[in-house]
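Structure below; questions to follow.
Of the protein chains in this complex, one is absent; all others appear in place.
Each chain gets a letter, A and B, in the order it is written, and its residues are counted from 1.
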Amino acid sequence: MRSNAADFEVIAPQNLKDALAILDAERGVYTPLAGGTELMVAFGAGRLAARRLMSLHLLKELRFLDVTAERVTIGAGVTFTDLRRHPVISADFNLLSHAASWTGSIANQNRATLGGNIVNASPAADSPPALLVYDADVTMASADGMRTIPNSEFHVGYKKTALRPQELLLSIHLKRNYGSYVSYIRKVGTRNAQAISKVAMAGLARLNGQVIEDIRLAGASLRDVPARLPETERALLERSVAHESLADTIARSRASLASGPLAPAPISDIRSTAGYRAAVAANLIDEFLRLLARS
Amino acid sequence: MITIKFEVNGCDRSVITPPLKRLLDVLREDLGLHGAKEGCGEGECGSCAVLLNGELVNSCLLPVLQVDGAALVTIEGLADAQELHPIQQCFLEQGGAQCGICTPGMILATHHLLARNPHPSLEEIREGLAGNLCRCTGYTRIFHAVEAASRRIAESA
Partner (left out) sequence: MADSMPIEHEPRIVGASPLRKEGRAKVLGEARYIDDIALPDMWFGATVRSSVARGRIVSIDYSPHIPWHEYAIVTAADIPGENTIVHLSKDHPCLAQGQVNHPDEPILLLAHPEKAALHRAVAAIEITYEELPAVFTIEESEAALASGDPARIIWGHGDHANTFKTYVMTAGDPEQSAEIFATADFVIEGEYRTGAQEQLYIENNGVIGEYSPVDGVTVRGSMQCPYYLVHALELVFNLPAEKCRVIQTETGGAFGGKEDFPSVIGSHAALLAMKSGHPVKMCYDRAEDMAGTTKRHPSRTRHRTAVSRGGKLLAGEIEFALDGGAYATLSPVVLSRGTIHASGPYQWPHLTVRAKAMATNLPPHGAFRGFGAPQSLFAIERHMDKIARIVGLSPEEVRRRNFLATGDHTATGQHLVDRVDMQHLLTRALAESNYHEKRERFNRENQDARIKRGIGFAAFMHGAGFTGSGEHRLNSLVEMEITPEGRPRILVSSTEFGQGTNTILCQVAAETLGIAYEEVLIAQPDTRDVPNSGPTVASRTAMIVGKLVERASMQLRATLTASGHFTGGSRNFREAAQRYLSEHGSLKTSARYESPGDVAWDDNTYRGAAYPTYAWAVYVAEVAVDLDTYSVSVTEFHALQEVGKVLHPILAAGQIEGGVVQGIGYALYEKCVWQKGHMANNQMTNYIIPTSADVPPIHVSFEETPCIHGAYGAKGIGELPMDGPAPAILNAIEHATGIAFTEIPLLPEDIYERMTRSAGSGSEDLEPAIAGPYFSEKVY
């Protein structure tokens, strides 16, 4: 334990309105604290630079899950366990259920929030690839009101988000459009459970016969932000996964990964190497394409 | 400093503490409950695990102010006077504890698993305990202990 708890101030507003008023009045002063599974690690290691925190745990307005016929709205304070237990998430957004099931351990899933995972903005985070292929939107709230942007515009750089200092992430929206899609997600970590991702790939595709009508691919640890692979998606659109065409389709997919400004550019770090990540990412996409061929 | 009130093992407790103090430290330093251990301080090993409103959590990652008004169960709250909980008894009989340092967290994780899934498959046991690291046993005897506990709890129900 390398921090002195007495050195830290923590406020805990009782409702969202109060929280936003404080963030507005004192911009950049308070660092939001949700489940704590990220910030408390830093605290224990003596590396939590922020000395003034705002705990969000009392804000019931952040922990909800709304379902309509067309969409699901998930409050930023919803935990990974909440997601795993929700029948509509399991049925309609199973990539998000899967991602939740391998985020940390059960004990961490009981505290970690979807909002925290997104706002923390690690390129290795478990939930963003699923949210990206589902074309999620995110709503941010401030004392002035709310604004909603595509999730794909939320991560603007390494560990940087579109959140303004006076804003909190309020909710994530998913459209219930994917009943006819084939889905794929796989995380490659350092072991089978409780592992930080070395690379992960989420895929969602709609076939017309054996032709790819729509395809979304998103990876973790492939760039400095969680990101879709637009060049590969373009290369795969209208391609066939019929037996005689599959090899060609896979080859085009691989070619697209190798170049272009938005191609994967993974790094070597303490957990894995750039070469390994790039190769495995390509393999995971191939695995998805073979899955499409079989469905 | 703030005053936090919560229930621990059925008893009302109150502490005056910095709000960010880790629940693990509050349990060990303020309340004299040493069953929860610090194995890593990063939420990886599960030795600090306790039950918060029935949910398994790593107390090294919980700021105490978020526990206000909650009901906690620690390893000290599992046995009934001096009679061991069936999970404890099975860990003892099956060799599920060797050095014992991971044991409180492991037993609470087992309790959490069996409360939700009274008859887990081996796969489900593995998944349920994957957040609790053990270096001594290789987990095999722990699996036996959980299976035995599942049967024993069912028998006594």
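We take it that a contact is a pair of C-beta atoms (placed from the backbone, for glycine too) under 8 Å apart; a residue touches a chain by one contact, two chains touch by 3 or more.
This one's a predicted model, so the numbers in the text were calculated from it and none came from an experiment.
Among A:Ala42, A:Ala162 or A:Ala293, the one in contact with the hidden chain is A:Ala42.
Of the listed residues B:Leu52, B:Leu65 or B:Ala97, the one in contact with the hidden chain in the full complex is B:Ala97. Remark: the residues of subunit A touching the chain excluded from display are 1-6, 41-42, 45-47, 122, 159, 188, 190-196, 267-276, 279-280, 283-284, 286-287.
Although one chain is not shown, part of subunit B still touches it, namely residues 28, 34-35, 37-42, 44-45, 47, 74-76, 78-79, 84, 88-89, 91-95, 97-104, 107, 125-127, 129-143.
Following the convention adopted for this analysis, only the chains that are shown with their structure count from here on.
Subunit A and subunit B have CA centres that are 30 Å apart.
Here subunit B touches subunit A in the complex through residues 17-22, 25, 38, 41-44, 46, 49, 52, 55-58, 60-63, 65-66, 109, 112, 126-128, 130-132, going by the rule given at the top. Of all residues in subunit A, those touching subunit B in their complex are 1, 5-6, 8-10, 12, 33, 36-37, 40-41, 43-45, 53, 55, 57, 81, 104-108, 110-111, 192-194.
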